[in-house]
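Complex shown without one protein chain; remaining protein chains in place.
Entry: subunit A
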Amino acid sequence: MHPIRKKRLTIILFLLAGLAIAVGLTTYALRQNINLFYDPTQIASGEAPLDARIRAGGMVKQGSVVRSDQDLTVEFEVTDFVSSVTVRYTGILPDLFDEGQGVVAMGRLHPDGVFVADQVLAKHDENYMPPEVSDALEKAEASGARAPAMNQ
């Protein structure tokens, strides 16, 4: 083969190999690491899968936060004012976590209906609501439930 063509071919092969590796890694990693969002109503109706890491979010129900006095385990209910789901988490909650505030939790849904979170995210400032949570609330409101006035 002509040396220049040969060289071009090597370069193209290199590029293709790099691209193939990148695409392969991406699809492989994507398949394993996509975390879908479910609101409490979807979880209550059994739409959420049990075997995958998912995200759940809504408002923390007033008076629902229960702490263990042994370790850092905490349980609270997350609601969209139609349904609610119990979230269990062991660890440190973010500073802006509070009853009546929006949160997004990441973790797995257990067969007993408890959502075991390994990460809890709260909003970053007073006026900011995670878009997932506001969507979920709007959806619940549209479906006829009346959201009680939120007192912050």
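Convention: a residue touches a chain if its C-beta (ideal position, glycine included) is under 8 Å from a C-beta of that chain, and two chains touch if they have at least 3 such contacts; residues count from 1.
To be clear about the criterion, contacts and distances are computed from a predicted model.
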| item | value |
| --- | --- |
| Chain excluded from display, named as in UniProt, from "Copper resistance system multicopper oxidase", "Phenylalanine--tRNA ligase beta subunit", "Cytochrome c-type biogenesis protein CcmF" or "Putative glutathione transporter, permease component" | "Cytochrome c-type biogenesis protein CcmF" |
| Contacting the left-out chain in the complete assembly, out of A:51, A:71 or A:112 | A:71 |
| Missing-chain contacts mapped onto subunit A | 4, 6-7, 10-11, 14-15, 18-19, 21-22, 25-26, 28-30, 32-37, 53, 55, 67, 69-72, 90-93, 95-97, 104, 106, 124-128, 130-132, 135 |
